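Only one protein chain is missing; all other protein chains are in place.
Now for chain A:
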Amino acid sequence: METSNGSASSSAPSNEAPSGDFKLKFCTVCASNQNRSMEAHLRLSEAQYPVISFGTGSLVRLPGPTISQPNVYEFNKTSYDTMFKELESKDPRLYRANGLLNMLDRNRHVKSGPERWQNWQPGLPRLDHASDKGSEGCEGGVVDIVITCEERCWDAVIDDLHNRGAPLNKPVHVINVDIKDNHEEASVGGRGIVDLAKSLNAAAAEERGKMGPALFDQGGSSARSSFDERVPDVLAEWQEKWPNLPATWTLAWF
């Protein structure tokens, strides 16, 4: 064991190489799984991270002709493609002008339809989502990091995890990145999330690259860090860079 450890570490003196292809698994969450979470989903998948996404709302709500006439769809039932076609047939000029068609067009090329967080059972294999962007690595149906895009989505996620009672015994970092629900902010937020993901992944890869026994001695916890402990550091650092995307974090359980 010593030798194999040694050889591995000698071939990779730094922490990058052996865990270069190590990827944290992400999950993005917003209210309707349309704008913010999907923007982040796309960007994270483009950055080669395993990623899935959800919405915490009770229904998928998209703006309609007036504020009191939203287009409402059910989660896990209506695909982005169906929504796209429906809105296009309803009023192509309006929905082109407010960016909905553009958004739905993007979404339908990312995955099939909006999924509701509360209906998701973590740990259940997601082999049937193989065609989704970022699905590679998420087959097991669990993630390391959940990123919500709004405080109440974060609240909903945490409340839901409480309800589930943590049957999987798997820790998960739940981070909220507050993003206003419009296309422009979603784009900015998406970049911020990818930046955060990269920082987190770099820290995780670095910690993973550190081989060898966990120290049980007195030096203990302060003597060496771990990825989990570094999350707040990464987040704080990131927050300095992205002061307009206020963040909240906790460590919860699947």
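Keep this in mind: a residue touches a chain if its C-beta (ideal position, glycine included) is under 8 Å from a C-beta of that chain, and two chains touch if they have at least 3 such contacts; residues count from 1.
Keep in mind that, in the parts below, contacts and distances are computed from a predicted model.
The listed options are "Dynactin subunit 5", "Coatomer subunit zeta", "Symplekin/Pta1 N-terminal domain-containing protein" or "Translation initiation factor eIF2B subunit beta", and the UniProt record of the chain not shown names that protein "Symplekin/Pta1 N-terminal domain-containing protein". Where chain A meets the omitted chain, the residues involved are 1, 4-5, 7-8, 10-11, 18, 31-32, 34-35, 56-58, 61-64, 67, 70, 97-99, 121-125, 127, 139-140, 142, 152, 155, 158-159, 161-163, 165-171, 180-185, 187, 208, 210-218, 220-222, 224-233, 235-237, 239-240, 247-254.
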